[in-house]
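Shown here: the complex without one of its protein chains, the others still in place.
Which chain is which? They are A, B and C, in the order written, and residues in each are numbered from 1.
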Amino acid sequence: MEFAKPLPSYLVTRYHGWKATSYKDNQGWYRRLATEGQRPRAMVISCCDSRVHVTSIFGADQGEFFIHRNIANLVPPFAPDGDHHGTSAAVEYAVTALKVSHLIVLGHSQCGGVQGCIDMCKGNAPQLEEKTSFVGRWMEILRPKFDGVAGIEDPEQQARQFERQAVVASLENLMTFPFIESSVKAGQLSLHGLWTDIGEGGLECYDPKTGLFAPV
Amino acid sequence: MEFAKPLPSYLVTRYHGWKATSYKDNQGWYRRLATEGQRPRAMVISCCDSRVHVTSIFGADQGEFFIHRNIANLVPPFAPDGDHHGTSAAVEYAVTALKVSHLIVLGHSQCGGVQGCIDMCKGNAPQLEEKTSFVGRWMEILRPKFDGVAGIEDPEQQARQFERQAVVASLENLMTFPFIESSVKAGQLSLHGLWTDIGEGGLECYDPKTGLFAPV
Amino acid sequence: MEFAKPLPSYLVTRYHGWKATSYKDNQGWYRRLATEGQRPRAMVISCCDSRVHVTSIFGADQGEFFIHRNIANLVPPFAPDGDHHGTSAAVEYAVTALKVSHLIVLGHSQCGGVQGCIDMCKGNAPQLEEKTSFVGRWMEILRPKFDGVAGIEDPEQQARQFERQAVVASLENLMTFPFIESSVKAGQLSLHGLWTDIGEGGLECYDPKTGLFAPV
Partner (left out) sequence: MEFAKPLPSYLVTRYHGWKATSYKDNQGWYRRLATEGQRPRAMVISCCDSRVHVTSIFGADQGEFFIHRNIANLVPPFAPDGDHHGTSAAVEYAVTALKVSHLIVLGHSQCGGVQGCIDMCKGNAPQLEEKTSFVGRWMEILRPKFDGVAGIEDPEQQARQFERQAVVASLENLMTFPFIESSVKAGQLSLHGLWTDIGEGGLECYDPKTGLFAPV
């Protein structure tokens, strides 16, 4: 594999800085995490977006959050067809092996994946419609929710609402997994839906009573 | 959706702390990221494991890294079959839409997913062999690499080597994506393979000349 | 121009080393920076002093910081008189064209420029008082702050305090630029004042609540 390159030097420098400070000051905890294994309290499903790091927003330290990040924080419906399902595998591991107590879906504003789905639904993104588009096929998970926001005229408002609906879709799909449904009913697991506004630093939580998101 | 619950109060507290400090002190940057969009330099593919946060190790701040996290930091081979492929979608978006310059695969010690694959390969995990096991099916991606470590007698050493091979498998699979191969050949993208030791805080980089991992 | 000479060979050697390593390993990023342009998060105003490189202290890599360096990290007051104002031009470009989110003034210990200003203020540097002294005229920017440190008897302590006041003077003068004042008020830009101790590697940040510098 001649294509593999050495790590860029600026990252080498930062790593050595981390090793000499954060690691060194917490060595006992790191070693315990290594020998005793992880015991995270929550799983977070968030977007790959470089502007939204749940570890920052929640001040997460080593061992607290089991984090799955994919395009648009989507969870596909339960489909045990023998294929590679990365998101379903992550959820299964968190709930059945690690037995997390909270499962948090975190959406965000200005989501490129959600915008791509809007473009697809409006017929403006033929390249995403192609069978070979991984992003397009992935965003199909969200397509059924478009009817609910199709009537919003302002593009900004429509996108912000659709981003929130991506969180709702994931929560609904999570409940189609038998092991999640049973854990929730047994009071061992609770689900939470969040949406954050990148520019203003806002955070909203899905309220099951109203079906709306409200600032926390 | 009665199952959705309010956010745990300890996270509400932490969020408000972040909003009043990190967000407030960097408001201009957050607003700019919101209006101008992200322009990350690198994509990182790492594990969901709660003990390994690339944002800590590399001091990553908002806007720097596009991060995909799944079980065992695996990338499946290129397979444009029209199904939902979360990892492939994330990679496609990073390389073709965001045009990241670096694609880093970060593996780690004590990986539960890799251990599960070893158990499967040794015939000790019938439940993972079942068609309905998402984790089992996901770890199939790594199975072809088991031959290379099957002869290692010490279980600890075998697991550590197999974790490194998970990184190599992902690098090799990445190169099966046409848009990655062409970007690498055009000098627009470079791939990097890393493995970190949780307990000791070590970091090793795959060296293409020797085929081995060496401390950075 | 017969006076221009070839580059000293030790620098030619170092350049070729950089080209074969740092450049080659990051070629994709350099090419992207060239075609897409820079988008730095912060502007830093620091001293020309060879002992203080902000790129070291903050591990700054290509594209992160827009850096202006002059004698004693000074910013003159807003004066749109049609003359060549290098510092004002740099600040204007950073804030209005690049729209940086942070503007950091970094002062330092053992500053030769600040010491020259002390000598001037005490009447011990007639050569700096001459109209033809560029350094003397430049340091006039700082002179109004001398009253605040004139009573400090120990020369070392007086110099260290005056260096910090050079940072404060620059912050105050920055706020006299209309485009800075408006950006700060709009929450798009924040100012930061720092002072570093060369020998001990210390770093202090100006605290607006106390009017003092405190270790970060």
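For this structure, a couple of remarks:
Note that contacts are C-beta pairs under 8 Å (C-beta built on N, C-alpha and C of every residue); 3 or more make two chains touch, one makes a residue touch a chain.
This structure is a prediction, so every number in the text was calculated from the model and none was measured.
Chain C meets the missing chain through residues 1-8, 11-12, 14-15, 17-19, 22-24, 27, 30-31, 33-35, 37-38, 40, 43, 48-53, 55-60, 62-71, 74, 76, 80-94, 97, 102, 104, 109-110, 112-113, 131-135, 137-141, 168, 171-172, 175, 184, 190-194, 197-201, 203, 205-208, 211, 216.
Residues 21-22, 25-26, 29, 59, 61 of chain B touch the missing chain (whole complex, contact as defined above).
Annotation for chain A: contacts to the undisplayed chain at residues 13-14, 16-18, 20-22, 24.
Everything that follows uses one rule, which is that only the chains that are shown with their structure count from here on.
Sorting all chain pairs by how many C-beta pairs they have in contact places A-B at the top.
Note: centroid distance chain A to chain B, computed from Cα atoms, is 14 Å. Those residues of chain B in touch with two or more other chains are numbered 27, 31, 59, 63, 102, 190.
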